[in-house]
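In this view, the complex is presented without one of its protein chains, the others remaining in place.
The block that comes next holds chain A.
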Amino acid sequence: MSTETLPTGRPADQLRDGDKPAHAAPSAAARKAGGFAGWIDDRTSAAKPVNYLLRKVFPDHWSFMLGEIAMYSLIICLLTGALLTLWFIPSAGHTIYDGSYVPLRGQMMSEAYASTLNISFDVKGGLIIRQIHHWAALMFIVGLTVHMFRVFFTGAFRKPRELNWVLGTILALLAIVEGFAGYSLPDDLLSGTGIRAMEGFVQTAPVIGSYLAYAIFGGPFPGEMIIPRLYSAHVLLIPAILVGLFIAHITLVAVHKHTQFPGPGKTNDNVVGYRVMPVYAAKAGGFFFIVFGVIALISALFTINPIWAYGPYDPSPVTAGSQPDWYMGFADGALRLLPGWLEFSFLGFTLSLNIALGALVLLPLVYTVLGVYPFVERWITGDEREHHLLDRPRNNPTRTGIGMAAIVAYSVFMFAAGNDIIAIKLGMSINDITWAFRIGLFVLPPIAFWVTKRICLSLQRHDRELALHSRESGRIIRGADGSFHERHDALTDRERWILVQHEPVAPLQLTPEYDENGVARPAARKDRLRAKLSHWFFKDAVNPVTPAELAAAHHDGHHAEALEASDHDAIEQGADTDSTGLSSGSPVRD
């Protein structure tokens, strides 16, 4: 800039020469509407994302609300947990109880236990808050488990949602660790037994076991460190990670958009449903209160974890019926099933596989298998496409079978943890029950796989049958010439669409082991395995009816259905109404 061009007027005037005139001030009405929201938006730019979220469309199905059960239970846990921290004292310091629960007065106990008794009996509303907290914790994990079932059986974990499935798996694992930490805090006889068991599990880790146990407990068992440590994990560390990962989980749901069940007009590229505002805001908000209400009702009517009845923890006693909460049951069950001879000893070192396999190996194994499943299935099927339409479970019989086998195996472990309760309630021998579970662990999952797969295939065949020949009405019609045929009720287009919408599948083809020059391909072995697995996955697939098959069925289907096929022409004439009904898509009714 040079001095010659300096303007004579005010120096800044020239700079404003090119300015556009200011916008006209918004009208009073617009100002009013913009009002507070506008003020906020000016400072946060929140309008866009909020608008995006509120206008987001979600498909409607009851099974999509199973995850909400988990989400709301988690929120309830956070709310009630915050209240409980006001009175709970996370300390193993000794005290003598003199609260209002008479049967324990004068007993030596830890401050943690005394403060939990205090919450239960002397803090107004404390017991119901404790019970809501605990029931909600159980429901949280029940909810996330059935949510996981839904996602698995409908194939909602497929591309692009594999990472969200992995996140969900980590959330599930964290949830049970969080639950265990909470279960261990009150320092009653049961939770103390749980901590003692945990110490034993840690000790079975080869080589580092005893060091690890000393590190966790800050010395020999029980010490005074474990309760404060579990407390900070339970109220701070794990919830923070849980909530953080949960936000990532739900953000990914928004990014991917929600999957939907197949139906007319629902494609891989759209989402058919209602917008969040107002329908889902009302529905989901309402469901939160339903979940809270149901859990509060259960908590008001049914005891959970009566810590006063268990008594204070003392390392010498243990009670019959010492079980963890249900979500840790599968690991406890594994311990009950593992035979004792798996403990080996050499050179003065003990390797307690009878415990380590159930306590240290099984838990990470279960969650690892869960986490990698989408990747394994994708590798087997070679399916690299995106999927936003859900599978009906029957349309992927092998996956559904695998899922049921896994659930059965998990359930065998879980029920084995209650073998003593089953024994006394059903008057059976605990040894026989344990053996039945041991055998069942190996026998039942394959049976479950086979039965489920067969059921799925039958349902698929039935779907094909239905799509091709409609519904048998059971009404026999006699033609003018005396011949008989059964009348079939036509399906609506909507009904038929659901039966035929899924994609046909076929096993991957094995690429030749040698290329055209007779040179072995290096990946052949892997490919062979993959082709074999793909064959296993898809070998008896029942593929959907094709349009050609449908047309063929319409053309001559009535021949096959006729009870007496001697006079085709007459039947064809007599059945004309049927075929028009089918092709026009409107049901024919008498």
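Note that a contact is a pair of C-beta atoms (placed from the backbone, for glycine too) under 8 Å apart; a residue touches a chain by one contact, two chains touch by 3 or more; residues count from 1.
One rule holds for everything that comes next: contacts and distances are computed from a predicted model.
Match the chain absent from this complex view to the correct UniProt protein name in "2Fe-2S ferredoxin", "Cytochrome bc1 complex cytochrome c subunit", "ABC transporter ATP-binding protein" or "sn-glycerol-3-phosphate transport system permease protein UgpA".
Missing chain, UniProt protein name: "Cytochrome bc1 complex cytochrome c subunit".
Looking at the whole complex, which of A:Leu173, A:Ile298 or A:Leu444 touches the chain that is not displayed?
Selected residue, touching the omitted chain: A:Ile298.
Taking the entire complex into account, which one of A:Ala205, A:Leu252 or A:Ile421 touches the absent chain?
A:Ile421
Quick one: say which of A:Leu127, A:Ala181 or A:Ala213 touches the chain that got left out.
Of the candidates A:Leu127, A:Ala181 or A:Ala213, A:Leu127 is in touch with the missing chain.
Among A:Pro239, A:Gly311, A:Gly358 or A:Gly371, choose the residue that contacts the chain missing from this document, as touch is defined above.
Once the missing chain is taken into account, the touching residue is A:Gly311.
Can you name the residues of chain A that touch the chain not displayed here?
Looking at chain A, the ones touching the missing chain are residues 60-66, 68-69, 102-107, 120-121, 127, 131, 135, 138-139, 142-143, 146, 189-190, 274, 279, 283, 286-287, 290-291, 294-295, 298-306, 308-311, 314, 316-327, 329, 417-421, 423-424, 427-432.
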